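Left out: one protein chain. Kept in place: all the others.
Note that the chains take the letters A and B in the order they are written out, and that residue 1 is the start of every chain.
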Amino acid sequence: MARKASPARLVIALSVAGVLAVFLLYTSIAGGGTPSVAPSGLAGRAGDVQLAGLVVGPVRGDAHDGGLRFRLKDISGDSRMSVVVLYTGSVPDLFKVGRHVVVDGELKKGTFVAQPGSMITKCPSKYAPKQSGDSA
Amino acid sequence: MTLALVLAATLAVACVVAVALPFIREPEPASDELDELDDEERVRLGLLEERDRALAALKELEFEHRTGTVSDEDYRAQLGPLRRDVASALQALARDSGEGRPADERN
Partner (left out) sequence: MPELGRAALLVTLGLSMYALVAGAAAAHLGRRRLARSAQNALVASFVTTAVAAAVLLAALLRNDFSFTYVARTTSEALPTAYTISAFWGGQEGSLLLWLLVLTGFGAAAVSLNRGWARDLIVWVVPVFAAVSTFFAFLVVVVASPFATQAAPPDGAGMTPSLQNPYMLAHPPLLYLGYVGLTVPFAFAIGALLSGRLDERWLIATRRWTLFAWAALGIGQLLGSHWAYVEVGWGGYYAWDPVENAALMPWLAATAFLHSVMIQEKRGMLRVWNVLLVILAFSLALFGTFLTRSGVVNSIHSFTQSAIGPWFLAFIALTVAVSLGLVFSRLPQLRSPTKLESPISREAAFLYNNLLLLALCLAILWGVVYPMVSEALRGEAVVLGRSYYDFFLRAFGLPLLLLMGIGPLIAWRRASLTSLATTFRWPTGVALVTGAVLLVLGAGSSIPGLVAYTFSAFVLGTIVMEFARGTRARKALGAASWPSAFGSLISRNRRRYGGYVVHAAIVLLALGVAGSSAFDSVAEAKLARGESMRIGDYTLVYRSLNERATANATEIRATLDVRRGDRELGTLQAGKNAYTIEQQVSNEVGIRSDRLTGEDLFVIAEQIDPDGSIYFRVFVKPLVNLIWLAGLVFLIGSVITLWPDRREQRRLVARASEVGIPATR
C-alpha cells in the first residue's frame, strides 16, 4: 500500500512543537533566572540576586546560630565598596577570607540576607596564575 | 643542555625521514595514483550494502519471531516484502556484474 507523503515531517514538526511547548510551560511557571551581580552593583537592587565577590574579614558569628557575618567586595576592578552579608546554613569548607564565593539572597535594609545553604566557593586551582588575593 | 639538543635534533631528523620515506622507497614508481574506487566500484559497493542490509533485516525478523517479539501473523505478513527486498538486491547485483567487468578480472 503506497503512502503519498511520509509522516516523518509531521512527526518531527509535532515533536519540535512539543518541545517548544515544554519550554514555554517552564518559563511561564518559573519565570527567568536570578541576576548575577557584583557588590558594587548591588546598591538599591530589590529582589533575589546572586552575589559574587571576595570575602573580606572580619568574619563573625555562627552560621547555625544567629548567622555568619562577613563582607564581600568586587573580585576585579577598583571598587573599594563592600557589602555586609548575613549567612545561615551550610558553610563550604573552602570558605575563608580572600576566597571567591557566590551566594543567593536579597538586599534588605543595607544587609544582604542570604538564602540558607546557598553559598558556593570556587576551587582555588592551579589552572590560574597566582593572584594577589590568593593566600594559597 | 647539549644532550637535550642532540636528542631533539635526532628526533627531528627521524621525523623528516619518516615523512620522506614513501619518496625514498619509490623514487620512480610505476604509478603514483591513489588506489581509489571508481564510479563503477562505488555503485557496486552501494549495491552490496543494500544486499547486506536486506539480508540482515530478514535475519532479524527470523530472530525476533523465534524469541516471540514478532507474532506468527506479523511474521507471515512481513516475510514476503523482506524476501522481495533481498531478491531485488541480488538481481541488481547480478545486473551490475553482467554489465561491467566481473570483479575478479581486475588488478
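As a working rule, a contact is a pair of C-beta atoms (placed from the backbone, for glycine too) under 8 Å apart; a residue touches a chain by one contact, two chains touch by 3 or more.
Model, not experiment: these values are computed from the prediction.
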Visible chains in contact with the missing one: A, B
Residue ranges of chain B at the interface with the undisplayed chain: 1, 3-5, 7-8, 11-12, 14-15, 18-23, 26, 29, 31-37, 41-42, 44-46, 48-50, 52-53, 56-57, 60, 63, 66-71, 74, 78, 103, 106-107
Interface with the unshown chain - residue positions in chain A: 3, 6-8, 10-12, 15-16, 19, 22-23, 26, 30, 32-37, 50, 52, 62-65, 90-94, 96, 102, 104, 120-129, 131, 135-136
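Throughout what follows, only the chains that are shown with their structure count from here on.
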Intercentroid distance (Cα basis), chain B paired with chain A, Å: 53
